[in-house]
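Here is chain A:
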Amino acid sequence: MPRPKAEDRTTLLDARAMSRALQRMAVEITELAGTEDLVLIGIQRRGVELAQRIARLIEQGEGGSARIRCGSLDITLYRDDLETVGPKPVIGETHIPGDLSDTHVVIVDDVLYTGRTVRAALDELADFGRPKRISLCVLVDRGGRELPIQADITGKSVKTSPGDRVDVLVHELDGQDQVDLIQ
Partner candidate 1 sequence: MTQPILLQGGRVIDPGKDLDQAMDVLIQDGKIAAVGRGLGTPDGAIVRNMSGRIVTPGLVDLHVHLREPGNEDEETVASGARAAAAGGFTAICAMPNTDPVTDNQAAVGFIVRQSDRAGLARVHPVGAVSIGQKGERLAEFGEMVSAGAVAVSDDGKPVVSSHLMRTALEYARTFSIPVADHCEDPTLASGGVMHEGLVAARLGLKGIPAAAEEIMVARDVLLAELTGGHVHLCHMSTRGSVAIIREAKERGINVTAEVTPHHLTLTEYACEEYDTHAKMNPPLREAADVAALRGALQDGVIDCIASDHAPHAYDEKEAAFDDAPFGVVGLETAFAVAHTELVESGIFTLPELIRRMSTEPARVFRLGGGTLAAGSVADVSVFDCAAKWSVDPAAFHSKSRNTPFAGRALTGRAVLTIVAGSIVHEL
Partner candidate 2 sequence: MTANSTLGKDLTGLEHMTPEQIRLILDTAEPFKEVSERPIKKVPALRGKTIVNLFFEASTRTRISFEFAEKRLSADTVNVAATGSSVSKGETLVDTAKNLEAMRIDMVVIRHGSSGAAEFLGNRIASNVINAGDGKHEHPTQALLDLLTIRDKHGKIQGLKVCLVGDVLHSRVARSNIWGLSKLGAEVAVCGPWTLLPRGIEELGVKVFSRVEEAIEWADVLNVLRLQLERMEKGFIPSLREYYRVFGVTPERLERANREITIMHPGPMNRGVEIDSRVADGPHSVILDQVTNGVAVRMAVLYLLAGGRAELADAAKRGAGSSE
């Protein structure tokens, strides 16, 4: 993650706050979708780690009896802005755990902003099957939507300006859990 100098960095969630948020989100997901038909699909990159973490939290909450199906989705090839992707578009793994028909898919992503990523994810999921319901769960909703898309479950909402950046760090990739707002 690039870190330009002379930036104004505010921590939105520290490790403990992030842990609490994830815990609450896990509970909300089970209230919304149960565990039987639930499939968590994380969006590459950090959505994948968050989805796996939430899956483990749900499994612990159910006393270790449930196995939550968990997958990953890279939406790069479904973006509507190929020409602006950049010279080195890294495409991550897409792994869909089995048939999605009659499942309740919860898309998990780190930040919800314009809504375009979610739009692409919905398109891509449709090519893998026909879930009976799809919900959206995000760690941070920073506003600024360009499409009619809303999260069903949100870890934290924050108002931002177009020039701002929200950095989500997860310890699997970044060595620590933290969410920063850079203005």
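Keep in mind that, in the parts below, a contact is a pair of C-beta atoms (placed from the backbone, for glycine too) under 8 Å apart; a residue touches a chain by one contact, two chains touch by 3 or more; residues count from 1.
Basis for inclusion: all candidates are chains of the complex that A comes from, given by their letters.
A quick note: this is a predicted structure, and the numbers were derived from the prediction, not measured.
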Taking the stated C-beta criterion, I'd like to know which one of 1 or 2 contacts chain A in the complex.
2
Write out the stretch or stretches of chain A touching candidate 2 in their complex.
1-2, 46, 74, 76-79, 81-89, 91-94, 110-111, 113-114, 116-117, 123-124, 127-129, 142, 160, 162-168
